[in-house]
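One protein chain omitted, others in place.
This part shows chain A:
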Amino acid sequence: MSNLVRTLAGPLKTPKYAFRKQSLKGCSLLVALPKVKTQYVPPMKRIQARNFCHSRIVQGNELLDNLKRIQSLEREVEEVDVCIVGAGPAGLGAAIRIKQQAAKSGREIRVIVLEKAAEPGNHSVSGAVIQPTALDELLPDWKNEPPRHCTPVSSDIMRFLVPGMQLPMPVPPIMKNHGNYIMSLAELTKWLAAKAEELDVELYPSFAASEVLYNQDGSVRGVATNDFGVDSKGLQKDNFERGMAFHAPITLFAEGARGSLSKTVIQRFNLQKDCEPQTYGLGIKEVWRVPDENFRYGETAHTLGWPLRSDTYGGGFMYQFGDNYVSVGLVVGLDYPNPYVSPVAEFQRMKQNPFYAKVLKGGTRLEYAARSLNEGGYQSIPKLVFPGGALIGCSAGFLNVPKIKGTHTAMKSGMVAADAIVEAFNTGDTGKPLTINTYEENLKNSFVFKELYSVRNVRPSFHAFPFLRNYGGMIYSALESYVLKGKVPWTFSHKKGDDVVTASASSYKPINYPKPDNVLSFDIPTSVALSGTMHAENQPCHLFDRRPNDRQEAYRKYKGVESRFCPAGVYEYVDDETLPTGKRFVINSQNCVHCKTCDIKDPLQGIDWKTPQGGDGPKQTLT
């Protein structure tokens, strides 16, 4: 709301020069860079919030006013013991553990898990190669009835790609996957959900937690689910249903990377004041079914190099599992400076390289998905506990970037939080909001923090050495992997923030990506259809643009970076001669695959990703 008032008053005046500091502890380089002078653009006469749903323009004030009126309606309240937002590995791991420990101490603890997907697993996206450390601890006999398509890793391959060729590379020790399993995270989540239901966890899919509720003293009181049946203007439809409120002494936020509620909680309780801002990557993947002659059961392959440039972090992967399924994808670090880079186009052309093409030839593409992931590691872990709540899983950020694994740490964090909660219930008075400090202390002493500490310098090394860029990172990472293993006195810092590092388009030339050939590479609309994503018609646009008036300026500077970083074609600049730049910013929210990249990478930081109506979004089962 306050941003809306600010844009009415006039554009933000930015300082002429900005100092940017790149530091290695013990040696710092102070670099003064002149900031591009922004041109004054007079504010538009009316506020036109570019919140489109099927290209209908809604007056921003009208939408907000109507939504405010609905907010004042009463909600039905349910009192529970623990409320968990998000049914992923962390959320379900915590729920299962709470029920297990509660049974041991002979206590009844009522656990509610809210999930925005239509079914648990539908929004779960990962490679994935799972290290079973946490799973072995949570459910020791899981191997007797493993999740569907669970495949033990049989071989590891690494390649460096150049156009048209693949060069062999040694597999660093940290990426050796002996003892790990390739599985679909969606299947694992579904499997965990079934286990949770057996233990009497109340799991409610198709209900998105859309608001955090607070007590008078500022502690977290619980969450509320979103309202159904609100039209795009914010008015109630015939089938309007007000969301429900859940009050609990402790609420766990397990929404995954860049969770929408976790973001508000981190801001409100200032949980990032002693750590670096989180940095992210975007993973885009497809699941194919390939003919027998191309299939090698249990093979895990990772590639570096082409098609990404040396200033863009990232790499491809290809895991072969289950019944001739191949999970192929590309992860791109979102701190890339070139606004003409399109991660989805890079992924599509990566598949043309013979290393991938040989396996995928003759196969059918089954699913398409994209999701942002945490790359901040140890330096970006925020404070985890606050009155009445805690962050678990990727909402906090425990992904081990060189290993590219975060499921085991997420599950472990959920389990440690669960132990702390049950302990608090057994000892203390549970009438008031709990602050489970033992969760944070115990997690710091567990393998999660130890692991993340030992690899903390790998990811930032890719931009820590000026001029060497990715090659500097590869050399340093090799050094760390084989020799140093994190036992060094220095800690590299990340770049300032993925949105800030996007450079002006004038420093780069547009990239000519090849047209999709519909055999190995495909266009975005076909891909999005495969994700099964659907958003109910006539609802408020869930992608809230808080700075619609600055999009003209953004286009001048970045030449449409929003239309390129989104892997689902949600953001577009369409021709419109009535506007100064000749382009109009359009949001096609119905394509959204819930990756959250826009919330991270938008240079104006105006796009606010909020949960759409529960049950909306992708319906993935093999990702």
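Following the convention adopted for this analysis, contacts are C-beta pairs under 8 Å (C-beta built on N, C-alpha and C of every residue); 3 or more make two chains touch, one makes a residue touch a chain; residues count from 1.
Quick note on the criterion: contacts and distances are computed from a predicted model.
Q: According to its UniProt entry, is the unseen chain "AP-2 complex subunit alpha", "Probable electron transfer flavoprotein subunit beta", "Major facilitator superfamily (MFS) profile domain-containing protein" or "Histidine-containing phosphotransfer protein"?
A: Choosing among "AP-2 complex subunit alpha", "Probable electron transfer flavoprotein subunit beta", "Major facilitator superfamily (MFS) profile domain-containing protein" or "Histidine-containing phosphotransfer protein", the correct UniProt name is "Probable electron transfer flavoprotein subunit beta".
Q: For the chain left out of this view, which of A:Gly229, A:Pro277, A:Pro402 or A:Pro516 touches it?
A: Missing-chain contact among the listed residues: A:Gly229.
Q: Who touches the missing chain here, A:Asp141, A:Asp238, A:Asp274 or A:Glu293?
A: Of these options, the touching residue for the absent chain is A:Asp238.
Q: Tell me which of A:Leu63, A:Val82, A:Ala118 or A:Ala248 is the one touching the absent chain.
A: Result: among the candidates, A:Ala118 touches the missing chain.
Q: Tell me which of A:Asp81, A:Glu187 or A:Glu211 is the one touching the absent chain.
A: Touching the chain that is not displayed is residue A:Glu187.
Q: Please pick, from A:Ile70, A:Ala357 or A:Leu530, the residue that touches the omitted chain in the full complex.
A: A:Leu530
Q: Footprint of the hidden chain on chain A, which residues?
A: 76, 78, 118-119, 122, 148, 186-187, 190, 202, 204, 207, 225, 228-229, 238-239, 241, 243-244, 289, 323-324, 366, 529-530, 532, 534, 619, 621-622
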